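In what follows, a single structure is set out as structure tokens and then discussed.
Yeah, one chain of the complex is gone here, protein chain that is, but the others are all in their spots.
Lettered A, B, C and D in written order, each chain numbered from 1.
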Amino acid sequence: MTDTAIAPTAELVKLENVVKHFPLRRRGFGRREFVHSVDDVTISLEGGRSLGIVGESGSGKSTLARIMLGLQEPDSGQVDVAGVQVTSLKRKDDKAFRRKAQIVFQDPHSVMDPRMTVRQSLTAVLAQHRIGDGPEREARIVQALREVGLEAEYLDRYPADCSGGQLQRIVIARALLLEPTLLVCDEPTSALDASVQAKVLNLISQLRRERELTMVLISHDLRVVRLTSDRVAVMYLGQIVETADREELFTGARHPYTLALLAAATHVKGDEQVVAQGEPPSPVHPPAGCRFNTRCPLATDRCREEAPQLAEVAPGHQVRCHRWSESRELLAEITGTEPHDVNDGV
Amino acid sequence: MSVLDGPKTITPATLTPDSAPAGTVTRRNRTRALLRQPWPLVAGGAILTVVVVVLLLTPWIAPSDPAEQDLTQRFAGSSAAHWLGTDQLGRDVLSRMMHGGRFSVTIAGTTVAICAVLGTLLGILCARVRGAFDEFVMRVCDVLLAFPEMIVAMFVVSILGASKTTLILALVVGGWTPFAKLARGVAMEVDARGFIEAARALGCSRSFIVLRHLLPNSLNPLMAHAALRFGHKLITVGALSYLGLGVQPPAADWGSMLAAAQPFLSQAPHLVVYPGLAIFVTALSVTMIGQGINARRGSRS
Amino acid sequence: MRFLVRRLTVLVAALLAVSFLVFLIPYLTPGDPTRKILRGRVNAMDIDPAQLESLRAQYGLDRPVLVQYADWLATAVRGDFGYSYTSQAAVMPQIGAAAMVTLVLAVGALGLAIAVALPSGILAAMRRGGPVDTAITTVTQAFVAVPEYWLAPLLILVFAVKFGALPSAGWAGPAWMILPCVTLALRPISYFTQITRASMAEVLDSPYIVGARARGLGYYRTILRHGIRNALIPVVTLLSVWLGGLLGGSVVVEVIFGIPGMGRLVFNAVHNGDIPMIQASMVTIVTITVLLATVTDVLYTVINPTVRGSHVGS
Amino acid sequence: MEPLLEIDSLTVSTRTTSKRLLDGVSLRVAPGEVLAVVGESGSGKSLTALSIMQMLPRVLEMSAGRMTLAGTDLTSLRRREIDTLHGGRIGMLFQQPRRMLDPTATVGSQVAEPLVRHLRMSRREARRRVLELLADVGIDEPARRAQAYPHQLSGGLAQRVMIATALAASPPLLIADEPTTALDVTVEAQILQLLKQKKRELGMSVLFISHDLNVVSSIADRIAVMYAGRVVEVGTADEILTQPEHPYTKALIECSTLRTDASGQLYVIPGGSDTARELDHGCRFRPRCGLTQEAHLEQVCDAREPVLLSIGRSPAEHECRCWGTAEEREGA
């Protein structure tokens, strides 16, 4: 599925030390508090490759996607996408950039204006970019719909008259109208039923192949990421805690959190010790030291005091953990099992 | 559970999960809304249309000159010549009501229109710009909202003297604030919805986003509010005229007609009943329109 | 409570802004501002031109406007707004008395409104879509369109003149409150019923009602324990807005029923161009309204814990 | 063993259009057993739960069927008895735990409600018991949490609170309607662990509703698969997961694994489940079914609705509603 036939080119997406903290509503004269959404993230992705970003709610992965697309201004850091300095994007260059990078959001119903028909929504995109004239736009739209497996009859429907799966395909068609080189998919299937999810995932990989798209796919579901990504980055509380090529990550993950995710995804019957304890802490007050220390069965005093840095544990495999060298073994001891392959679940 | 292929026809609203898109609910309700158009909207709209048309055509269709007197025909009841009878100077009540209504409705309408446009623009601007500007405008709103409308109006009239313009001005001073608050709220709500961000991601211009997405999606609650406000303003204008602070004689509006008829309440009740009814029916019609719009909105979201 | 501090800051700022506007009234109205200011200070029908200059100096009216404002504010804060042009008496005690009257009137009207609106709103919500709901909704919506200057004379005609059951005008005891309160209550009844109905309907549709029933509370107990309290949150908010609104908004009713309240006071003051009275009443009304809003906000946080500080996660 | 909960041909339809939303659903839950009901959205899982709780929305009516809980007929209960049922004999978990709690009341007071209602505890007693219950479901600092308001809890904590509430009166049956769907995966695993642990401790039965076969696989003793308001297959978890018979079950399992075929494609069930609603005769799965064509059963499937037939080695343990499988068996 992840076709490596596409030759990697130069770096298309490059984020350096990106930081984004959202201020909370100030109360009284107290210190303004911030949600540490994205904390010092550095990512790069070569053209034609696909990157999966995995994390739970509140990990900052969606914020990261928005920063890539210039939809959210980072507090600091460099964002370089498709040769464009996204952080200092001028208004006049905005349209040109949009034609290079597009995004598909989680909930297709919310991203379509309920008062516009599918035709209106799609034509508007072309009109805004001054692409083609009336008949040509119509032709392009019909073509785009066909490409995602929908008939032209959907053009006159309102979003409310389409099912989620259909609508998600329309949204993908809309994003591809501008023929971008980069497509960011933020949880593209998590709002869909299992049978529909497969359909959309198939479509995404197919389009990626046909159009030689560079992709960033964000999901909380390791299996989805595994299907679609060449490289995987795992995020926890605004930080990347582990990043590696797909196979390396799924077989040789070293961060206890990654291992917890893998374990949780397998849904093994029985009473194994759950490897991540407790609840994720608030991103407003991330724990000192290693951010995972409150839930990590391996946490030591050092973990509670000193924040670990991303360490290169193998070529292209970085882990943010003081105890990465022994984590797999120690966890295996605790749970009494070897980490499972995620697909072993059912 | 997340649910997209196929409408979730059977899940009671109480169990609709967070993640369920509004769409599934919307589709069901739209069909229902089509089946059951809110009757207040239809009825209110019909009444208002009649009122407005009559008032527009008044110079041509009014049975007589509203100032024409017949001192021998005072307090006459309904007759072929005077459908609604005559007043204390033998003037035709119907004609006076038609002409008076033009005052009442124009002043209320103009006021609401100005308030709506001004308030909506400021509100949307607040929602778009945010920051200090937003804060400032909202605090100004708070202060103005603290003044009861009648007090502000009386105050302005006392400074500038009673006139149509003063009246409108007096009502606009505080009248724009609810629109600003509402528009800001709605715009922020709409702004936070996915399709605005999607439009940005697709490279749509700001003006396109505001005009084609933000405004149409904010319009319904604003229109409903405007309708409700119109009814309210109609009554307030009448109150000011009633107190002698509004439309000044010899011009008359429904409020001042009521005031003038007060001494004859039991002798010639028609003089009190008809103008009061005119205010009531007109105010009721716009209220119904407002409620209708709200009901339609309510059944959709 | 930091939030309260913030609220109070806004309150003070608002009052400063309003007081400055109010201070400027003598300058904004036609005529010589100095004379007008002095009339209120010296308490004279008019100022002897010969004394004008010395008085001007004595009362510091030759200083910059902002300094004068500070002065004026300092006296105003002590409740001294000078003397009324018409009654020749200090304005503040008169306003105090009038405000009390209006407060009683407003509380009476709102009490009546609540007494009618809450049960009907809740009932309508519980019987949503049925004939009871339609009847309640239709009638209360129509209430909003009834001009009080139409209703009041009709009420007087029926209850005072025809039946002689209630007094027609004046302010001498509880019986005198009934007709004005009924007149004033009509509109709040309408709004409160609609708000109660909408909010109760929303609450009844809320998952936590299902949750509470699943705990075995039973339908009526659930509504009692978890429904009504939640449904009342928006009503409470509305209450103070209305109380403030009635404080100056009952002009027509006070005039028709001859009630010596704030509305008639302001009406007379405006009519007579009684500037000190206008100034003091404006400041009073705004102070009370903004204070009420603050009280509501506090109350709101008390009855609605969700607006209090939230802990995300642990 | 005598089943704890027995549902026999439960049918639910709308009052106005008489459209059947649940059609002849029969389920049995043995004491101490976890029965998982699996299906996609609109299949009728949640509705089944509501029917058992006698909490159907006014617009719907239970038009047929029999339901007994430990021998008591649930359909003929009086209002007061229903109140006792809720929380007293059946505990219930929901998908959005935070939203099922009154936002204006403290957590503790709500956990105490079933104690006071069903166990007739005094307020003080209840308050003490609440802390134990909270600690029991793995909540740290129960005293502090009891004072908290629902919005101050994370999703996982809120679900723990709900579990504490649902189990407060030790009901013999727990209905869990998608209890982990809204939770993060790591937390989901914890909650599932907790449920398993509680079930073992209290020996209660669980009716576990989920769309996610992966989740179900970790907890279920038996599985019932629903499609378009009908149970299409029911059997032990092992059998359903390893030897599914119904084409829909097979497809669902195939989808759930997210495994690609040789060409790199994921398996997709053709058509959409909404088409099933429009059918008024024959097998509801027919338009999406591969088997129909394969086995040349178009006429049969089109004409008659298949019945739930017992298959497999231990009768009554594995049933399937499909002409195709029935045919096979007959043929075999």
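The rule is short, and it goes like this: a residue touches a chain if its C-beta (ideal position, glycine included) is under 8 Å from a C-beta of that chain, and two chains touch if they have at least 3 such contacts.
Quick note on the criterion: contacts and distances are computed from a predicted model.
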Open item on the list: There's a gap in the complex where one chain should be. From "Acyl-CoA dehydrogenase", "Peptide/nickel transport system substrate-binding protein", "pH regulation protein F" or "Na+/H+ antiporter subunit D", what does UniProt name that chain?
Closed with: "Peptide/nickel transport system substrate-binding protein"
Task: Touched by the hidden chain, restricted to displayed chains - done: B, C
- [ ] Identify the residue among C:A160, C:I228 or C:I303 that touches the chain left out of the display.
- [x] C:A160
Open item on the list: For the chain not shown, which residue from C:Q68, C:S168 or C:S190 touches it across the whole complex?
Closed with: C:S168
Open item on the list: Considering the whole complex, not just the chains shown, which residues of subunit C touch the missing one?
Closed with: 43-46, 86-89, 94, 97, 100, 103-104, 107-108, 111-112, 115, 156, 160-161, 163-175, 177-178, 181, 255-256, 258, 260, 264, 271, 273
- [ ] Using the touch rule from the top, list residues of subunit B that touch the missing partner.
- [x] 67-69, 71, 74, 88-91, 161-162, 244, 248-250, 260, 262-267
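As a convention for this text, only the chains that are shown with their structure count from here on.
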Open item on the list: Farthest chain from subunit A, going by the mean of C-alpha atoms per chain?
Closed with: C
Open item on the list: Can you work out the whole-Å distance between the CA centroids of subunit B and subunit D?
Closed with: 50
TODO: Would you please write down the residue numbers of subunit C that are in contact with two or more other chains?
DONE: 206-207, 210, 311-314
Task: Touching two or more other chains - residue numbers and ranges from subunit D - done: 40-41, 94, 96, 99, 154, 157, 211, 272-274
TODO: Spell out the part of subunit A that touches subunit B in their complex, as residue ranges.
DONE: 66, 69, 71, 94-95, 97-99, 102-103, 105, 107-116, 124-125, 128-129, 159-168, 171, 174-175, 178, 190-193, 195-196
- [ ] Write out the stretch or stretches of subunit D touching subunit A in their complex.
- [x] 40-41, 140, 154, 156-157, 184-190, 192-193, 196-197, 211-215, 217-219, 241, 251-253, 255-260, 264-269, 272-274
TODO: Could you pull out which subunit C residues touch subunit D in their complex?
DONE: 206-208, 210-219, 225-226, 229-230, 233, 303-306, 308, 310-314
